[in-house]
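Let me begin by handing over the structure; questions about it come next.
The other protein chains are all here in position, but one chain of the complex has been omitted.
Labels run A and B following the written order; every chain starts at residue 1.
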Amino acid sequence: MSLRAAVSNKRCVSGLLSQLSSCSSHVRGRVPAVLVTQQRNNSTSPKIKVEFDQSRGVAIMQMQSPPVNSLSLDFLTELCISVEKLEMDKSCRGLIITSSQPKVFSAGLDIMEMYGKSPERCGEFWKAVQEMWLKIYSSNMVTIAAINGSSPAGGCLMSMTCDYRIMADNPRYSIGLNETQLGIVAPFWFKDTMVNTVGHRTTEMALELGLLYSPSEALKIGLVDQLVPEDQVLTTATQTMTKWLAIPDHARQISKSMMRKPTIDKLTSNREADIKNFVSFITKDSIQKSLHMYLEMLKKRKG
Amino acid sequence: MSLRAAVSNKRCVSGLLSQLSSCSSHVRGRVPAVLVTQQRNNSTSPKIKVEFDQSRGVAIMQMQSPPVNSLSLDFLTELCISVEKLEMDKSCRGLIITSSQPKVFSAGLDIMEMYGKSPERCGEFWKAVQEMWLKIYSSNMVTIAAINGSSPAGGCLMSMTCDYRIMADNPRYSIGLNETQLGIVAPFWFKDTMVNTVGHRTTEMALELGLLYSPSEALKIGLVDQLVPEDQVLTTATQTMTKWLAIPDHARQISKSMMRKPTIDKLTSNREADIKNFVSFITKDSIQKSLHMYLEMLKKRKG
Partner (left out) sequence: MSLRAAVSNKRCVSGLLSQLSSCSSHVRGRVPAVLVTQQRNNSTSPKIKVEFDQSRGVAIMQMQSPPVNSLSLDFLTELCISVEKLEMDKSCRGLIITSSQPKVFSAGLDIMEMYGKSPERCGEFWKAVQEMWLKIYSSNMVTIAAINGSSPAGGCLMSMTCDYRIMADNPRYSIGLNETQLGIVAPFWFKDTMVNTVGHRTTEMALELGLLYSPSEALKIGLVDQLVPEDQVLTTATQTMTKWLAIPDHARQISKSMMRKPTIDKLTSNREADIKNFVSFITKDSIQKSLHMYLEMLKKRKG
């Protein structure tokens, strides 16, 4: 989820209030997946668990932030530090990202990071979202998403940044950049990543409608690469990793960079402007009001 | 149909005469679909009929210019004015484009606009073709093409500028940018629109061969999104519109713009040059001679 809309389009901003309150029902009647509130956990238990098998050179990164691995600033910071550590460790050649939470891979950005926060804090948050994308999309490691649950919005973005996507073949799960359904807009680098994955026309329709795809639909359009029964997602990821690691690292890395560099360069050379746009949008009174109403609605659902 | 060829390629121009006369038989033995002559209608009956359902916020635009809705200057002007009126009316959120003519959606540009006309008039005509594309491709409304008949050349372009395409599942109908079959060339923005719709390789082969696709072929390559029985095209379009209108307008509009703006900017910043190229090509003696021969052949067929 991005909440970054073209600031120049004034109508979007003024129209968001009513849309946010009225459109949550479009999300297939499920728990709204884009804007999630993290159950605050005052403990300092880690949100990311990394198991590194030195002998195989493969790390498995479990996202374990209940209930739905929403991407808070703390979560993203911890995730980025973990990825960077593995990246620096030359003995680590492969990274599998998965979830320890039932039914969900990651539900996307944490709405609480955008509500009632100072512009400075909002900017810090957005920078962390960018950082997560940059780190994984440009990683020298082989990155495999073991998508063992729903993966909307920011969760879908994280999946798309990997080299390969294996999803649980459970029709109750879904994946997609569904921001539009909530009256908000995926930023250009979310869009670029999706175009690189499924092509221009599929992305156009997906973003215009904020589509969430079932696993079989996602396979058909190429949003994921493989479906397996739910209990085989991680083992299949491990087996797939072995095949990828049989390829000479450096040739694979250069090939990957050749494919992704133009997209990465586009964000890195516009990073500050992208943050500024996000902060300027998210701190508007009208948007904050929308978020307030949305949070109230979530409270009532839980009550 | 464009008749705009790269003027720098001299061979094209000199080669067109014989090609035009010899290649019409390649058009699958059907009535030539690209270059059509409009049965002149001296009445001032409107070529475009708009029914706007204020309560639903949806307009249905019927093209009703016998026999084949060919795109003349008058037709295009009327169409552009209609689209602009709806665009300005904030209560209109969706536009369905269809044909009231049997068996044809639109047969493409009107050859009579290019034959024996002054450069000024030719330029005016080409500007109207650009305007039609610009207006629909960048529309803030949800645009659905209800393709209830054949849709070659300019008709295919018009379909591709919409957000969604529903075609009658009748194997006698066809759709495609078939300009090449007549020895002429789709201009760059026709090409860009097709690449955005079906990808690079499919467009390359489609344009090199001037391919016309059957509905099922068109569905397979993604040139249309859905096939339905002929008598259900409009009702399906109406139902589909309801789904699209459930999406928050502004987020959808910004997403659409994000996908299409680079392609639109390319024409708007080259519009005058594009007109100049077209006029310079179409007013050449050799091309006018080709058009003359083509028209003579059409007369004989009718006779």
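In this section, a contact is a pair of C-beta atoms (placed from the backbone, for glycine too) under 8 Å apart; a residue touches a chain by one contact, two chains touch by 3 or more.
A quick note: this is a predicted structure, and the numbers were derived from the prediction, not measured.
Chemist: Among A:Gln64, A:Asn170, A:Thr236 or A:Gln253, single out the residue that touches the unshown chain.
Modeler: A:Gln253
Chemist: Among B:Ser82, B:Ser99, B:Ser151 or B:Thr180, which residue is in touch with the absent chain?
Modeler: Answer from the full complex: B:Thr180 touches the omitted chain.
Chemist: In the complete assembly, which of B:Lys49, B:Arg172, B:His200 or B:Lys261 touches the absent chain?
Modeler: Checking the options B:Lys49, B:Arg172, B:His200 or B:Lys261, the one contacting the hidden chain is B:His200.
Chemist: Since one chain has been left out of the picture, which residues of subunit A touch it in the full complex?
Modeler: Touch set of subunit A with respect to the missing chain: 163-164, 195-199, 222, 225, 243-244, 246-260.
Chemist: Name, in rising order, the residues on subunit B that touch the hidden chain in the full complex.
Modeler: 5-6, 9, 11-12, 15-16, 19, 23, 26, 179-186, 188, 191, 199-201, 203-205, 207-210
Please note the rule applied: only the chains that are shown with their structure count from here on.
Chemist: Could you report, rounded to a multiple of 5°, the rotation needed to superpose subunit A's C-alpha atoms on subunit B?
Modeler: Answer in degrees: 120, to the nearest 5.
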